[in-house]
Structure formats: structure tokens, C-alpha cells
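Every protein chain except one is present and positioned as in the full complex.
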Amino acid sequence: MTIRKKGWISALSLTVVTALALTGCGSNNNGGDSNNGNTANKTDNEAGSKNAGASKENVTLTYTIWDQLQQPAMEAIGKEFTAENPNIKVKVEVIPWGDYWTKMSAAAPAGTLPDVFWMHSGQFVKYASGKFLEPITDKVKNGEINLDDYAANLGSIYQLDGENYAIPKDFDTIGLAYNKELFDQANVPYPDDTWDYAKLAEVAKQLSQPDKGIYGFAAKMDTQGGYWNDILANGGSILSADGTKSGYDDPASIEALKARYQMIVDKASPSHQQMTDTDSTEMFKSGKIAMIFEGDWRTTDIDASDIIKGKWNWAPLPKGKAKRGDIINGLGNVMSAKGKHKDEAWLFLKFLGSKRAAEITAEMGAAIPAFKDTQAAWVKSRPQLNLQVFIDQAAEATPYPAGTKAYPVWFPKESEIMAQAWGGKISIEEGAKQVAEMMNKAIEENK
Amino acid sequence: MNSRSRYVWAYIMIAPTLLGTVLFWSWPAVYSIYLSFLKSEDFGMVNHWVGLANYEKLFKDKEFWKNLRNTLYYMILFVPLTLVFSTFFAVLLNAKIRGLSAYRVIFFLPQVTMPAAAAMVWVVLFAHDYGLINYVLGTDVAWISDTRFAMFALVIVGVWGAIGLNMLLILAGLQGIPKALYEAAEIDGAVRFRKFRYITLPLLTPTLFFTTIVLMIGATQVFDSIYLLIGKTNVALPEVRSLVYAYYQNSFVYYDQNYGAAIVDMLLVINLILTGLQFAFQKKWVTYD
Partner (left out) sequence: MENRRQAADRSYNWIIHVVLIAASIVMIIPFGWMILTSFKTVTEATQIPVKIFPSHPDFSSYAKAFEKTDFKHYYLNTAFTALMKTVFPVLFSSMAAYAFARIRFPGRTLLFFVIISVMMVPNPVFYTPQYLLMSKWGLVNSVTALWICALVSPFATFMLRQFFLGISKELEEAAILDGCNPFQTFRHIMLPLVKSALVAIVIIQLLWSWNELQWPLIINSSPDKLTLSSGLATLVSMFSTNYPILMAGALMAVIPMIVLFFIFQKKFIEGVAFSAHKG
């Protein structure tokens, strides 16, 4: 009895202590609302400079990425980095693309962003202007890192108000994947760089056997891997060059969207609903689709399917009225401004931007590395596939419509509106106009 | 022991709950209302007082009215269906039949199933081309991506999950009805349905009323099943999007926590009305309980 009583008394005192501690926290934090961010920054900086001397302590860095297909390569890079810096371990975390930015924007103001993470050109301005990213301008100036080492001036994407924030990681373009078997069965020659959109539509119709669940093309509702390329090819635009106006209501854009949707109407593509039930790339992997647009980053995933392995290849996107429309985007590695181990994070960031990291990325076929002259290794990672198309297309491709604070606002809404159009609830024209209106409003509100 | 030292003990004993409640629940509830009068920039680092601007936007937003309508529509379908099925099965189980506890366990199973996991399997069951439901029923319906059917799919999942518990509550109510009343009716030769209509139902009213309010409050907060059943690029999303889903989307996907707060504060008003109703009629079920 007495023992139990003691237990309860200590439990009680614990609760009192907890309660006190909690209120303590509450009142402390309610105080300095406005300059909270600043003070936190300052203390972190101090901690950072103190750390510089004693950097031999054991540290585990978190490196957050959104593509689980690249996880093995990123882990391999982390391992090699640890071999050089035995006191720094790297934990690679994957947050899937669909949740990534929601989670990051919840973590940013809380000061709990990962030490090092992938940055996307569309989201960059928001995070840089919010001061959540550690500028690397000094390191660029003192020559620790040379942004000229990276192809196609990728280094310039992640610049804001004269500050540099990211080291280019890779770039990506879109290609046309095709199922050789379905082409052979119909005695149709494979797609090549002479194809235009009319040819694509024609062959798609020819290869479709809707009664067997086989379709020539997947006219999916997708931006970067879908109709954005069509829009550019047709002479339309996604965003005006100065970033102030949506291009969705441009007649050339609407025409391109309509042409894509027409393939569903013609039964040359599965319906939007079918592609919601089963991801179109999954359908391609199980041999039910003859052609899809897809990013180079899906290569390892598609090639891992037993059904299609050895029976598919890449071709360039078809040409449109205006040009070959292809979106090029470059990812960057960035570090958090509020990380606990910024010196170690910088070492890792630098390693991620090194030639060696690029070689690992290339050899494992994970992505097209940004580092100059390492792309050939990626092309050779799967010699049976014509990966060269992605490199060739990069030269004439259009950059991702980034560079504004409005993108993170309009991008998630875009797919919601377009889903209405693709699902047949509203016309394509109506959908495009609604998107344009929504985008213009978002741009207005987020200058 | 004098009363003063008893006070001290009382304060000590309520302290953790009181402080915790104020810090983690009361203050946030008030703060949520405050947030709805602000406009934040740069991840909430800069706040401006904008008065009723968020509400003005809300009331002019067609989507909000649609979401409110969806929430109420879900409630109007979900609550009566759950009540009818629960009462029906409760009446069946109220007879002296074998295997009562086995049925009880089976009906209760959905209640202990994580709603997220349940929604995921319903996606497969509802699938258009290879879904079990279309296969068994011989129908050709895109349950979750056809704007006409998505709400029904959502309601089916909801009812499936809610029958077990409500059936038990109603069964408890049934077992509280004195047997003598039925025996008297049997002498009169009343048929089953008439017995149900004139004896069971009136005496069950307090239980049913209470269950209805609880179900209504629950129905206004539907989120999990929409999040995982309908998905973000589903054409039917606008037809089923609830207030809570819109709150989540606006606050954490579109980064407008102030507008999100205004949405969720409207939900608060609805819940206060429902709770008020419950209080107004509470005496009825308390005396019965």
C-alpha cells in the first residue's frame, strides 16, 4: 500500500512539474511574436560559428528527396560521403511528390526543415524569399563551388536578388516512350524525330483496340509530363515570359489542350477515369498502352517491369506547329537556414554537387546529372534504351514556368480545375479559361 | 479536515487538466477565430488585420457554398441510412437468436478498422473496370469518379463503418423496453410490424434522438474517407468535398491558413447549433438513461 501510495505521489508531483513546465513554455513564447524569427536566426548563427571549430563530433544529416526511385543512388552518394567524412552520417528520407511541398511548407516556419533537401524551380522563390534557405553566395565567391561546372546554365535557376541558394543536382526533359511489341504487331514503324502531333494522333488511333483494353496513347491530365509540352509545341504558353500572366487562355494553348483531349474522345486513349483508377505509366508497364509521354526519371521504374522489359524504347517528343515543345527542369540541392549542423550540411551539399556524386547518379541511372560531361555516363547506364533523346532535347527545350511566388499557390489548384475538364464536367475551353483566371488572381495576390 | 485545505487539494487535482485544456484546446479555439480576421504572408511570419475580409470572400465563394451543401447532403444521406440499418439489425438481434455475440463482433469490426485503411480497400472494391462491386452486381458504374455516384460511394463507406456501434446503442435501448408491454400486445394479437410501430419505436425515440445528434456531429466532420477514397485529381472531388476537407486544402495545400480558419469556424457554428439542439432535448434522454 505504501509503495503504491509513493508511486502515486511521485506521479502527482510529476504532473505538477509538467503543468508548470507547460505554462512556462506558453508564456515565454507568447511574448516575442514579431521578432521570434530573427532571434532564432541569430542564435542559430552563433551556434553555427561555434560549431565550426569542433566539427569532429558525430552528426547525422537528414537529406530529404521526393523520388523513391532515386533513393538507392542518393544513399550510395551518402555512403561515399561518409567514407570521406567518417563523423557525418546521412539519412535519406523520401516524402512522395504529392505530399512533399505541403509537408515542407509546414516544416519551414517551424524551423524543422531537413538539413539538406531537394528544391524545385517552381517552389524556390517562396522558400528563398522566406529566408528558409541558407544562401551559398559566399562559397560561390570564394571558389568553394563553381557554378560554371554545371550544364545549360542550371546554376542560374536558383538565384534570387543576387544570392545563390542551390547547387544544381540534375535536369530532366520529357520523352515519348513506346511499346515496340504493339508497333510490331500492327506493322507500324517506330516513332522517330520526324514525327509531329498529327502523326502521333494518327498512329495512336491505329494502335488502339479499346475492346481489348489496349490504347495507342495515354492522353493523361498532367502538366510537365503532359499537355504543357503540347501547348509549347503549338505556340502557346503556360506563363508569359515576364511571369505576370497565365498563358492558358491563349487560343494556341486551348487548341493544344483540345487536341490532347480529342484522343480520349477518339478512344485512342483511356478515359480520364480509367487513368485515375490506374496510373497510365502503370498501364504502359503492363503493356496496355503503346505510347506515353514520360520524364526521363521514370526510366528505371518502367524498365523494372517484367512485362515490358526489353520491349520498349524512348523517342523524342513529336513536333508541333511552332516547335518541338519540351519542358526542361533542373533540380537543386539546398540546405536549411535553421539546420543544427550547417557546417556538416555544407560539406555534404558540396559533395552532392561534386563530379563524383554526379557519376554515381549517372551510373545508377537515377537522373541526368547536372555536372558537365557526366551525362554520357547516364546515357550508357541503359545501353538498350535511346536515352540520348533526353540530352538532345535539352538544347531546344523550354524552362519550367518558375520564378514566381505565385507558383506554389496556383499549381495545386491547376490540377483540380483541369480534372473537371478532363473528367468531362466542363469543356476544355472553359477549364483553360478558369485556370487562366485563377492563375492571374494568384499572381496578383502573391507579388 | 478544514474546507480550505480541501480547496487546495481540489485545485491541485484539477490543475493538469485545466491548464492543459486552456493551453491546448481553449486557447487554440479562440485563436482560430482570431486567425480568421488576419491575412498572413511569408508562411505566417507577417500578419495583417483584415477584419471580415476572409468571411466576405467566403460568402462570395461559390465553392464554399458547394462544400457546405456537400457536407449537409452527406449528413442527410448518411444519418438516416445509418439509423435505418442500425435499427433494423438491432431489432433482429433483439430476438433470442443463436450466435448473437458472433454477429455483434462481425458488425463491430468496421468500427475498430482504421478509416484510412478502410477507404483504401473501398477504392479497390469500387473500381470501375476491375472492381468487385461492379462485377458482383453486374453494374457498369464508375463509383468514385462519376460525379453522380461519388457521394453515394462515400456514404456507403460511412454507413458500413457506423452500423456496428449504432446498432449496439439501439440494441441497448431496445433491451430497456419492458417485456411486459410486448406481452400485453401479444394478447391483443398485434402483428410484428404493428408492435414495432406502436410500442418499440415510441419508446426508442430518446435513444434514436441521441444517436441522430451524435451521427450528425460526426457527419459534419467527414475527412479521412474523402482524402483517401476520392483523391486529389478526381473529377468528382467538388461534388463530395466537405468543409473539413476544404479547410485542410486551403490551410495546408494552398497555404491560406486564414481562409481555412474562416471555413472551419463556420463548421464550429454548425456544431454549436447541433449541440444546442442536443442540450434542448437532453432531459428526455437523461431521464431515460
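Should a chain be cited, it is by its letter among A and B, assigned in written order, with residues numbered from 1 in that chain.
As a working rule, a contact is a pair of C-beta atoms (placed from the backbone, for glycine too) under 8 Å apart; a residue touches a chain by one contact, two chains touch by 3 or more.
Everything numeric here is computed off the predicted structure, so don't read it as measured data.
Considering A:Asp149, A:Asp277, A:Asp326 or A:Glu416, the position touching the chain not shown turns out to be A:Asp277 (whole complex).
Contact with the chain not shown here comes from a single listed residue; of B:Phe59, B:Tyr130, B:Tyr182 or B:Tyr198, that residue is B:Tyr130. In the full complex, chain A makes contact with the omitted chain through residues 5, 8, 11-12, 15, 18, 25, 29, 36, 62, 64, 68, 93-99, 103-104, 106-107, 109-112, 114, 213, 277-279, 282, 286, 307. Listed by residue number, the positions of chain B touching the unshown chain are 1, 3, 5-7, 9-14, 16-18, 20-22, 24-29, 31-32, 35, 44, 89, 92-93, 95, 97, 99, 101, 103-118, 120-122, 124-125, 127, 129-132, 135, 160, 163-166, 168-169, 172, 192, 210-211, 213-214, 217, 220-221, 223-224, 227-228, 244, 247-248, 251-252, 257, 260-261, 264-265, 267-268, 271-272, 275, 278.
Keep this in mind: only the chains that are shown with their structure count from here on.
Contact residues of chain A toward chain B in the complex are 12, 15-16, 18-19, 22-23, 26, 37, 98, 102, 105-106, 108-109, 129-130, 132, 213, 221, 272-274, 276-277, 408-409, 412-413, 415-416, 419-420, 422-425.
Across the complex, chain A is touched by residues 12, 15-16, 19-20, 23, 42-45, 127-129, 142, 145-147, 231-238, 252-255 of chain B.
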